[in-house]
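All protein chains of the complex are present and in place, except for one that has been dropped.
Letters A, B, C, D, E, F and G mark the chains in the order given here, with residues in each chain numbered from 1 onward.
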Amino acid sequence: MNIANRSKDKNESTVDRGSKETRRLFLQGNEAIAEGAIAAGARFYAGYPITPSSEIAEACAEKLPAVGGVYIQMEDELGSIAAVIGASLTGVKAFTATSGPGFSLMQENLGVAILGEVPCVVVNVQRSGPSTGLATRPAQADVMQARWGRHGDQHLIVLSPATVQECFDLTVTAFNLAERFRAPVILLADEIVAHMRENVTLPDPAQIKIVNRKKPACPPEEYLPFKPDPDGVPPLADYGSEYIFHVTSSMHGERGYSQNDPANAGAKIKRLFTKLDNHLDEILLVKHHYNPADELDLLIVTFGCTTRPARAAALRTPNLKAGVLQLVTLWPFPDAFIAEAAQKARAVLVPELNLGQVIREVQRVVGKEKPVFGLHKSNGLGFLPAEISARIEEVANQCLR
Amino acid sequence: MNIANRSKDKNESTVDRGSKETRRLFLQGNEAIAEGAIAAGARFYAGYPITPSSEIAEACAEKLPAVGGVYIQMEDELGSIAAVIGASLTGVKAFTATSGPGFSLMQENLGVAILGEVPCVVVNVQRSGPSTGLATRPAQADVMQARWGRHGDQHLIVLSPATVQECFDLTVTAFNLAERFRAPVILLADEIVAHMRENVTLPDPAQIKIVNRKKPACPPEEYLPFKPDPDGVPPLADYGSEYIFHVTSSMHGERGYSQNDPANAGAKIKRLFTKLDNHLDEILLVKHHYNPADELDLLIVTFGCTTRPARAAALRTPNLKAGVLQLVTLWPFPDAFIAEAAQKARAVLVPELNLGQVIREVQRVVGKEKPVFGLHKSNGLGFLPAEISARIEEVANQCLR
Amino acid sequence: MPALSWREYLDEKMLPHLWCPGCGNGIALGALTRALAELQLPRNKVVVVTGIGCWGKADDYLATSALHGTHGRALAFATGVKAARPELTVIVLMGDGDGATIGGNHLIHAARRNIDLTAVVLNNQNYGMTGGQVSATTPVDAVTSTTRYGNPERDFDLCRLVDAAGANYVARGTVYHVPQLDRLIRDGITKKGFSFIEVISPCPTHFGRRNKLGSAVEMMKALKTRAVNVNSPAAKTGELPAGAFLIGKLADRDDPDFTARYAAVQQKAQAKGGFSS
Amino acid sequence: MPALSWREYLDEKMLPHLWCPGCGNGIALGALTRALAELQLPRNKVVVVTGIGCWGKADDYLATSALHGTHGRALAFATGVKAARPELTVIVLMGDGDGATIGGNHLIHAARRNIDLTAVVLNNQNYGMTGGQVSATTPVDAVTSTTRYGNPERDFDLCRLVDAAGANYVARGTVYHVPQLDRLIRDGITKKGFSFIEVISPCPTHFGRRNKLGSAVEMMKALKTRAVNVNSPAAKTGELPAGAFLIGKLADRDDPDFTARYAAVQQKAQAKGGFSS
Amino acid sequence: MKETWQVVLAGEGGQGLIVAGILLAEAASLCEGKNAAQTQSYGIATRGGFTKSEVVISTEEIVYPGVEEPDLVLALTPEAYELYARSLPPEAVLIYDTSLIDADQMEKSKARTFGFPFTDTARELGRVGVANLVSLGAIVATTGIVGAESLEKTIRHRFSGNAAELNLNAYHRGLALAGKE
Amino acid sequence: MKETWQVVLAGEGGQGLIVAGILLAEAASLCEGKNAAQTQSYGIATRGGFTKSEVVISTEEIVYPGVEEPDLVLALTPEAYELYARSLPPEAVLIYDTSLIDADQMEKSKARTFGFPFTDTARELGRVGVANLVSLGAIVATTGIVGAESLEKTIRHRFSGNAAELNLNAYHRGLALAGKE
Amino acid sequence: MTRININPRRCKHCGICIAFCPKEVFGADYRGAPVVERAEKCTACGLCVMRCPDFALEVGEKGK
Partner (left out) sequence: MTRININPRRCKHCGICIAFCPKEVFGADYRGAPVVERAEKCTACGLCVMRCPDFALEVGEKGK
């Protein structure tokens, strides 16, 4: 047993990418995530089943060993993310998938990945809470948790798919960003997109852009696993390679041994932020489902499963120019994109399957110059276009006519 | 063995309140929290030790059995909060204390307390993260986590003490609010206030306002444990009393049995919010460390350990009128108080021992009309007054002169 | 008060239940209610604490008080109930995933603590509720939705584990051997200290189907042939045939339970004289 | 390559370490490095995974690769390292709180999974790092900072527990019996499958002081008198005197480990022929 | 040909409606190059109860993947029939199982309504469980929503051995029921 | 009398500086009705190293509970001495342990400086560990920061039996060293 | 003769009562549902009641 085709040269993938042509498939969102992960080079999955993410585990259990990878079902989610971190440090791209309750359990160890700068991907297929709640129903109520769920200062990247195609594409992106920034990346899906089936196009594997973590080039004695390159990201060696190194959940210096010096700690924690915030151009993804040059009556800010009913509704506003701005990257929050789009709009509407999360951020960004309206729903059902249309109508009556 | 003096009549405490006079003591913050809990009627503590909160456990291990209560050290924090919930449902006031890593582990089951509407108190003595971080050092970086740390839509109350006296007082308040609203309450302390020692005045126990949960008055067959009174809060019986009832982490109807109906779910989740938001007058506590009628040059918004160096700095701004608004209640966020205070100020400064949490909320509330400045520090050290003075000086130069 | 029949411990208006045809959960639930009825425990003095899973749904059908916690944590919730109010009878219903996989730590610690709970772990060798994934009680090489090529891990001998952790009472039964199961649960409830009853039960929908074990009836028959009573001559010889397992009481001790020991702590503390700040 | 001395597995520039005078941790660390040296394992092929606690700080003094995880989760981190890269030697250092209290679930599952890790649990009967609170290995009635009136809970027999959970190798040593401890660790490392070594060790600062066990020297003497070698005639008779415990190899089996079994899974999957969507 | 189809397959758990929806969508998307989306929802009660599988098929981009106004409904239980019969417009198609639904007892639908004995036919084939495939045959024959060969190919691709045989058989019986073949 | 005292007790782990700080603060707050705050910090290195205990005593509200500009420093190690000697203003008081610190080797402080053999005195008493109590005596005698009886009462309250005896003894030796008693 | 009640709203046709009644009291209908065919042989042992996973059976218990 071994992880096949470990990449040997830095930044270059030698993973066997399977068939050599574009494939058109009809897949469930969860299956597309598993396919995306394997296409991105993931060869390790540790997880614990939970509805509505279990199909990702099941697909990995079937497919990973076939490509020389490993599927391991851990005793719980605390252990799943821990095993993913351990595996990633051996140089293998590793991930896990879960849903709300499991995601809550992963918070502590997500902090290890952040502080230890361990690339990995965590898929959270959101379901309806709070607590066990309506376990088979959709929601989008873990947006704030994804960003703030763990103790201490930390920062991370969160992406959110709205179509099965995006499930595949963004999983690849998630791995690429994780490797690029030596950081965990959350793919924040939801029950709707995860259980929906659609036709997807899997690109010729040779055409898929794959990013691999930077490996050290220095002699082993000189390697400092937490000394950043000018881009803020330190190269990461593999356990078992000629490089010997320490990773710790405690505050540490560049050598990776624990260290209490405040100046070091302050600089380290700040770098965890700046290594992302200085590269927002590589991280922030939005989709304008309208011509961004246009002036709008109403800007509708969406993400994940809210996007498509909102787009359908926007297309049905004859007396009103409404445009949907889909936040693909949820965190770091795409302040600039929203500010710019809001500038060109008379009002903003944020529909979300929760009682108010992204709207708080939009309000922060937009300020009080433009009215920001919400449409919040938290009863275990998704939005119908008609519900969004009705809210658009209300907003229009209130301030656009 | 039994929990002594279980309160028998609703809303009336028959707990033996010990000595009958005001006592002046010199206590550590953590000790004051334990004293406050016992004074509030807490008779059950389940926890798992962690720096810098362990003294609370140690005090409870010593004192609770002496007053007929129970201290149990659980195998982990997941179990600690679970045991607290189980104990509370027998009618005993119960609590736990922890710090960052343990608080992260409690997130999943905090959701049970929220959805199951189980009164209890969780003390989180913040320390410097992320992850294990600088385990013995102060920070204030769990503010957002306290509100958003768990999956699904949920809402809860968070209080934050700045003095040892407040450690005592707010612990009592935390229990009172928990009982009043049948909800978990977080006491968000920090290493500085928890390990600091000061003289405190413990009021004559007979003078301490004690709130006990509403008990049902109806015949046992008619009891619906999740049917709210007009104030949004359903009465709660004790396990073992003549009332038989179910509590579940799944979505449920008024009977407490699991239920999937969207209308029910929507109403229930919304009520979890409104039962707090409709009573902000009882929940929101702030302290104006200036005359609130005054116009200010600079409003300094603080909480917890930032308050005192900020107050010291504010007193030293001869050419500038600066006032400190201390947020005692952090969640629900005291929007109205801040908006009102900001109205009367030319600029706002938010110093916090993190890289930017409360400031986001202040920005949301204040909008862009008034400039909002931050002072963020995350290196394991607290603020000195001089650091805050220096920032005031910068702000003054930038926009107040 | 007239005697309560076992059906009065059921909330019959919630029936039919959601379990699949032939699922052993309903049989185990019946055994529990008969044990309660035999002891004539007042329904308001019984708190049933459940985890998350098919078996964990049992509280929906019970007319006692109940607490349906989170996956794996039922014993910890129950520990709080019992420690705070020792006069209650606290019964904890958990699946094998719930009670022994994610919840294994609470299981061994409850046994070590010897807290007076009665844990009934329904072992159907997989995760029923989430679609039949592998569990810590799935035998090696068995097929589940996450072990398509056969399980590379071995299963726990749960009774041995809980015995090693210190429980006062450890027993195994099956949903085929119902009269015995009733008794095993009843005795577990009466026993002071931690009682553990493992109930071997078929999940025809997932584990049965994927491992080609036939219908529910077939799976019940297999329980009949595989189980060996611990008091039988075959059991005494030591070596059991492949696939066989022991049923009956496997450990029975009388160590003081947590309640008793904590009472002593309270006594000492009170003797020392209350507040000391 | 010249042979590595045991001191070369230490990062000597990190010394003196932070452990208290007379703490057994340093002795156990020495034993580990001597075991590594005896096996002449290349330092870059060894990953030491530690938990949080005094003993969990051991990685700070080691010149191998290391991963210092969170409290209680070391075995889970280690499982990821080993499952992804089976050719590495993965050694897991945990305190009794870390490894058996909060981390008990990973312990029993690692044993059940029989994954080829070597766990060295240093049992000092309390939580050293946080100030001497009660642990799952604190004996009943012992005094700690959270059991002022005596511990109302019993301690685990960790070796028995891990044996019942299925580990291939289970051993107990003490920091007094160092030459034996070196060997026990060495054999654990060589053994395929899950190896568990419990090291009984004094925490004079907390456990010793609170229980009036005297100085570190006193506590070492107690180890000498209380430990009974499993191969000694006294051990064979069965009943041990009060306070005595067995040292030596307590279980030694050769079940296939997770690596071997998962290799078979990969083979089957590859035979079935890769992608099937 | 219709640009967009919004299809609801409604009945109860265990009738194979999800698989039917997937087959239909796969036939459209993989064999005919259209866009297709399949979604499902279970009843609001946990146990048993109403289940539906929704399929949208379009030559255009599918913006909203759920069904808003169905133009084809398959009803396999009286509840499902009742739920849709009333609301369907005249140009929509309603296909139902005469083995389980006594349409005379029900409100008449404005939609073009076709009844076939799906379950009885499946029972004849020896497995009640293939009523879903029989229905698919009838749907294809009645509406031409996808080509008959497309669906046949899809079935062959998804099943193998005995299951393929049985399902194809059922499918052909369905086609025949509705007059194709 | 001074309204506010900012006191630093500095040295290394194990010297009992935290307890000394608490005793001083308790004497002020519980016996003399003043406000007092005690805080501590450990060295930036995990092991051993610098420790300090800070006490603020005031007749007014203590706004900031830490020491900003100490007016009384106890130094029990050369490092602690060096850290403060330089920066203290002339009106401040610096008290140090001549058993451990060779002040002649160090920079001279502008503050009013007093050296006493705390550790040697403690050793004479049979326990090096009570140097902290000896220092407290000297501090009280030198500065009058709290009344000598207040601190004595505090010691009696906090310790009992042999420990009380030993600590009181040490405290009195400290008072004597600095000329009181 | 013992009264044996089968609650059809609860019975899920699992066949357990049919297979394990020591007296073979039950037969099956075409759906596999139990039918009391030999009520006279019933000894009221109660095993079918105990083994029915769906609480669908009652055997001469009424009023007991």
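The working rule: contacts are C-beta pairs under 8 Å (C-beta built on N, C-alpha and C of every residue); 3 or more make two chains touch, one makes a residue touch a chain.
No experiment lies behind these values; they were computed from the predicted model shown.
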**Q.** For the chain not depicted, the shown chains it touches
**A.** D
Q: Could you tell which one of D:17, D:109 or D:261 touches the chain left off the display?
A: D:17
Q. Which of these touches the unseen chain: D:39, D:178 or D:235?
A. D:178
Q) For the full complex, which residue in D:27, D:213 or D:227 touches the chain that was left out? A) D:27
Q: With the missing chain put back, which residues of chain D would touch it? List them for me.
A: 5, 7, 10, 12, 15-17, 19-27, 30-31, 34, 175-176, 178-179, 182, 215-217, 220-221
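FYI, only the chains that are shown with their structure count from here on.
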Q.
Moving step by step between touching chains, how few steps can get you from chain C to chain F?
A. 2
Q | Chain pair with the most C-beta contacts | A | A-B
Q: Report, in whole Å, the distance between the mean C-alpha point of chain A and the mean C-alpha point of chain D.
A: 37
Q) Rounded to the nearest whole Å, what is the centre-to-centre distance of chain A and chain G, using the mean of the C-alpha atoms as each centre? A) 55
**Q.** Approximate Å spacing (C-alpha centroids) for the pair chain C, chain G
**A.** 27
Q. Residues of chain F touching 2+ other chains?
A. 46
Q | Residues within chain B bordering two or more other chains | A | 25, 62, 65, 75-76, 78, 101, 108, 111-112, 131-132, 248-250, 258, 260, 262
